[in-house]
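Removed from the display is one protein chain of the complex; every other protein chain stays in position.
Right, subunit A next:
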Amino acid sequence: MTDIPFLSLAIWVPILGGLLVLATGSDRNAPLARGLALLVAIAGFIVTIPLYVGFDASTSAMQFVELQAWIPRFNINYHLGVDGISVLFVLLNAFITIMVVLGGWKVIEEKVAQYMACFLVMSGLMNGIFSSLDGILFYVFFEASLIPLYLVIGIWGGPNRVYAAIKFFLYTLCGSLLMLLALLYLFMQADGSFSILDWHQLPLNIAEQTLIFFAFLVAFGVKVPMWPVHTWLPDAHVEAPTGGSVVLAAIALKLGAYGFLRFSLPIVPDAAQEYSGLIITLSLIAVIYIGFVALVQTDMKKLVAYSSISHMGFVTLGFFMFNPLAIEGALVQMISHGFVSGAMFLCIGVLYDRMHSRQIADYGGVVHTMPKFAAFFMLFSMANAGLPATSGFVGEFMVILGAVQFNFWIGFGAAITLILGAAYTLWMYKRVVFGPVANSHVAELEDLSAREFAFLAILAVCVLAMGLYPFPFTEVMHASVDELLRHVAVSKL
């Protein structure tokens, strides 16, 4: 069973499948493209299931490792593997891809094949990011995944899409090119090795660590995004089509946070400890300040975008507490946020498809015309606010507990998010869903179709399951997080 290269399958099934979808050509074959895309997305998810089923939670070592020389001239290898930190993201990504395909089923009528192909290729590339153990391989996937998202925002996006797409691309590129220099520097220091695992053991002095830490901070901080380099995200979210927003929020933001755990903490542990104060400050600003910013938004997508930044601030905060509770909490938060933010954007997409407006002021009394939708939207809003029994609560609670262990006032600051999150989410929910029917457009709304019901229901089950019984998620990551912390505690100086 271990002979089957599941990780390669997880990467290449969606990519090759995406190219196949592309080959269906013009919009005359749109139904074929949709069907094929769904098939590929499901196949892509199925091949990731053995990664979870066959995962050995008792070890922190890399599993499902594949190692093949790729560019021997620079000792670059096709080196894949997952541990407890990354394996769940591969599954999450493959799962979200199915939702995206379903979400864009009816709405996208132009260039359907290209749309579906972009998402499938992107899904494969992102699996590549989460499973790369070679620095350049990681970088290649990291950069290449910008291309499909750039196209998705630019082709199927809103009126200001060009600005948003180029801003998104250049922000991320700027960060990642500095990371490339850090990777090259590590390559020189490690005597010609691009293996991330070798770099974990590489001794570095504090000056080197500081420079590398900041290079990584720029790359991953932009991607997370952390305050003050977050401004690309609201633009990208607002302009992107629903599917683009879902992938952006559910997966792309996780790449940055994942980078901190895979690169920053283990490769430059001393610098990470040295500058943890900075990260904690930036994270708290994101949590509190951006929470307030979310409160005043009039555009639903923008509101959820800011709420994503605030939630991701929670994640980076958890990482730099250096205790297992907070890190695991942050990881749980990442996965939960993948479900919840994805679901929130899909819900907004459902409304947008009917009304072609994202302004909160255009809505009101949706519950009278779309009761089923209102129920789902309620659940996801509660999860976004961190209500107990939903997945949103578990991660936030763990991070707050971990933060209190570290320092009471940091924990206190983080806990403010529970109030703010509830305030901005539920206030939006109230204005959109409750009250009298606002106008004739709302009065004509139709409730969920079977397709929409299906994907929201699946996500609702995930959110509830994770909230009620998070053990299957935390169990997997335990050994790897413990090992990571042991490693970080040992100075490299």
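Heads up, the rule we're going with is that a residue touches a chain if its C-beta (ideal position, glycine included) is under 8 Å from a C-beta of that chain, and two chains touch if they have at least 3 such contacts; residues count from 1.
The rule we apply is simple: contacts and distances are computed from a predicted model.
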item: Chain left out of the displayed complex - its UniProt protein name, from "NADH-quinone oxidoreductase subunit N", "YeeE/YedE family protein", "4Fe-4S binding domain-containing protein" or "Tryptophan synthase alpha chain"; value: "NADH-quinone oxidoreductase subunit N"
item: Residue of A:L184, A:A375 or A:L464 in touch with the missing chain, whole complex considered; value: A:L184
item: Touching residue (missing chain; options A:L16, A:V107 or A:V140); value: A:V140
item: Among A:I155, A:M355 or A:A422, residue touching the chain not depicted; value: A:I155
item: Hidden partner chain, residues of subunit A it touches; value: 25, 70-74, 111, 114, 136, 139-141, 143-144, 146-147, 150-151, 154-155, 161-162, 165-166, 169-170, 173-174, 177-178, 180-181, 184-185, 187-188
